[in-house]
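Missing here is one protein chain; the remaining ones are kept as they sit in the complex.
For chain A:
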Amino acid sequence: MFEIERWQEIFETLRKNKLRTILTGISVASGIFILIILLGFSSGIQNGVEEQFSDDAKNEISIRTGRTTKSYKGLNPNRYIQLKNEDFADVNQDYDNYLEYRSANYSIWGSQVVYKNEVGNFSVRGVHPDFQFIEASNIVEGRFINQSDIEEARKIIVIGTKVKSEMFKNQNPIGEVVSVFGINFTIVGVYSDPGGAREEDNVYVPISSAQIAFNGSDNIRGMSFTVPMLGSFNKTLEVSNALTESIEAQIKQKYMVSPEDRSAVRIGNTLERAKKIYGLSQILSLVFWFVGLGTIVAGVVGVGNIMIIIVKERTKEIGIRKALGAEPFSIVSMILQEAIFVTMFSGLFGLIVGLGLLEIVGPTIENDFIKYPQVDFNTALYTVIILVVAGALAGFVPAYRAAKIKPIVALRDE
């Protein structure tokens, strides 16, 4: 198989039959090239779709409270359930191992924010530093709230890009002072949200500052947590559902709320929603795999077809070689080695060109539904190997049959 003499013979044959070699090569290379592009865009669309739905963390659990609607244990309905700092601390502590990001919030909806002559109406939300990750916000300028802001109850504020564009135009807002209900806050950062403008008209302040500034004492409006993504989606969903139930039960018990009361303690779990998105991208990837497999099958059939034609075309040559003393095995291996060499070489060529194109064109694509088209190099390499092996198998049958032809029959073939 690896004798130099045989390879010399093969290279010579390939060199002397340039047209055949090039045509075979082009068909294999283009097949692989198309497959790579296809797989690339499949992952691109998947990335795009996932990003479309990634405005909030996918694994968020949020807790809000309201008024009771049912009497329970002798208590009247229409009682307001007020969460406190300690409730947040309790949940934080009790479920420490299962939670990733945590934040309580104390918000004033629709507050007047004043900067010099500009007045805007935005929601002021007092939050913890982790809130940035729960909302999946990106910091574009400056920084978000940090732990020492909370501890020292600093009068600082982080504004959304929408707020910035409405109130500051092109001016740099960092370090500027805005007033909310007459209290001055210094801007330390600007964030953007993948969810778009509707998620960017909030302004964030440290929760401790909000409680002090807006007479909140130790009240909180709600809290949000995220569950870390575990190995599989279903496992994460299971943990998150168990957490949701357990936290809900704990709070209801503490405030003596009927377990059936749905409006006094409201707990939401975004993972259930994310499940649908995951389902969609799973179907998408299934579709692309199906198309990809189809392409490979077509490629294998193509290679097999080429092999049959090559063998047919070379019948006479095979007869001559056999009359001159070629053993059947040497005929089979000659044809197969040639085929494997050509498919391997051109397959890798198609692979590199395809990957190169994705690498160059990928980042320039500006479309909401296609993002970062990429192909895992190993997947691509396996594809080439599958194509080569399957092509060789498809080529083996005609090669074997050719080796079986009696030389007189082959030589008679004019």
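Everything that follows uses one rule, which is that contacts are C-beta pairs under 8 Å (C-beta built on N, C-alpha and C of every residue); 3 or more make two chains touch, one makes a residue touch a chain; residues count from 1.
Going forward, contacts and distances are computed from a predicted model.
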Report summary line: In UniProt, the chain not displayed here, chosen among "Hydrogenase expression protein HypE", "Phosphoribosylformylglycinamidine synthase subunit PurL", "Macrolide ABC transporter ATP-binding protein" or "Circularly permuted ATP-grasp type 2 domain-containing protein", goes by "Macrolide ABC transporter ATP-binding protein"
Report summary line: Full-complex touch with the removed chain, picking from A:Pro77, A:Pro194, A:Gly268 or A:Pro328, is A:Pro328
Report summary line: It is residues of chain A that touch the chain not shown, namely 5, 8-9, 12-13, 16-17, 316-317, 319-330, 403-404, 406-408, 411, 414
